[in-house]
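With one protein chain withheld, the remaining protein chains of the complex are depicted in position.
Now for chain A:
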């Protein structure tokens, strides 16, 4: 009897262990994990990747949304929790590497190259060339304010800045190279007040005239929705944040069919197209999966 119990416990354990291992897709392939940050563009990219992978291979992609920010997504990749993600080239300057490893530059190519090399090595992953859209910091004001005062560049704004309240995200004020301090040095002016807040509320704030100027991200649909104007960065102050897909080397080495799909997405989506999709999701409150499907069908990527 004792023997029977022992062996059945053993058998149960084996079954449990098997269930805990890599779960298989319904078609017998792998289930890959995609990690998305809080913002909408990585979520849409996840849906597009999921669609293509599930359409063209036996594998499935599971998306985990609303990681606080990119560093937490990278942590997930490092632990093997995530296989894919969407990251931005300019992140290479965000405290990940020592100053002697990384050289600060606002040149898009130099930035992307450094991101590919440094992050690629650290997390044993492939950082693809840019998807095509750019999600970087910029300074935006209300369109009518810009038109009335003939403002087109960030330099032009200097004349009015000391009477303006700036709304920004919670980290811009503290950033070293591309933050508020650097901005004041590069452009030689400061705003009356600078307040960090949630990005969604920041746009609410400028729409309600509580704020006069915001640090908008170039891909955000609120720029169109609330008639904001992005000012030209004439001092080339802000570093580029070109979006790229990343994938763990282990995965793309073992599954070339997945690597092909990731390759095919390089240079495939422009900033305008991403903004349009984000507009559907963020403003028209549609489902990201549905919007991604529409886009992929339009592009002829899926049937």
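Just so we're on the same page, contacts are C-beta pairs under 8 Å (C-beta built on N, C-alpha and C of every residue); 3 or more make two chains touch, one makes a residue touch a chain; residues count from 1.
The rule is short, and it goes like this: contacts and distances are computed from a predicted model.
One subunit of the complex is not drawn; among "3-oxoacyl-[acyl-carrier-protein] synthase 1", "ABC transporter permease", "Xanthine dehydrogenase family protein subunit M" or "Cation acetate symporter", its UniProt record names it "ABC transporter permease".
Contact with the undisplayed chain is limited, among A:43, A:126 or A:175, to A:175. From the set A:24, A:147 or A:200, the residue in touch with the chain omitted from the display is A:200, counting the whole complex.
Touching the chain that is not shown, out of A:40, A:94 or A:222: A:94 (per the contact rule at the top). Interface residues of chain A facing the missing partner chain: 68-72, 91, 94-96, 167, 169-171, 173-175, 195-198, 200-201, 204-205, 208, 210-211.
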